[in-house]
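Heads up, one of the protein chains got dropped from this complex, but the rest are sitting where they should.
Now for chain A:
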């Protein structure tokens, strides 16, 4: 029995991990694009990015998931076919949602680096790219690690929302087992999986913070 539950939960965990990493893969760079857009000198672009962030942060992720999943079908073109389709819809919704949150954190990180740093680099004749990659970037990363770790840990648990569009992630599998077997312990067992996942991430983030503590 225990072995059975473990195997089922592990398959659910596999899906959860997939959503997690795919979302990070797309949302981390996309967030940077949105961050630059929201700081652009072009007013329409800035406006567009800010509106996107407002809509995405202003509505529930669950609603966005439902929208991405079912609206194409209702409009007569179901682009999300089968299990793979549901998974794709999930990753798309999550990526856009998290990119918006990340963009705000990035923006804070970029604007938090004192203007004097950029000016000192400019005066030394560095190119714009060199200024970003050699001077600003690491200082920005150091600033954003704590808020990003918060957001990324939230992502681990938000993956459970995917069950609303029938993606068999960890919470869904745990719940299914509880329901079919009438046992309570699989519920707590499911929680342990999340705790371990987040525990590993916490250790990782502490490591990064320590790695970056050599400068202030």
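Rule of thumb we're sticking to: a contact is a pair of C-beta atoms (placed from the backbone, for glycine too) under 8 Å apart; a residue touches a chain by one contact, two chains touch by 3 or more; residues count from 1.
Just so it is clear, contacts and distances are computed from a predicted model.
Q: Not counting the visible chains, the remaining one has a UniProt entry; which protein name from "Septum site-determining protein MinC", "Multisubunit sodium/proton antiporter MrpG subunit", "Amino acid ABC transporter ATP-binding protein" or "PTS system sorbose subfamily IIB component" does it give?
A: Missing chain, UniProt protein name: "Amino acid ABC transporter ATP-binding protein".
Q: Could you tell which one of A:38, A:139 or A:171 touches the chain left off the display?
A: Hidden-chain contact among the options goes to A:139.
Q: Could you please point out the chain A residues that touch the chain left off the display?
A: Residues of chain A in touch with the missing chain: 114, 116-117, 119-127, 130, 134-135, 138-139, 214-216.
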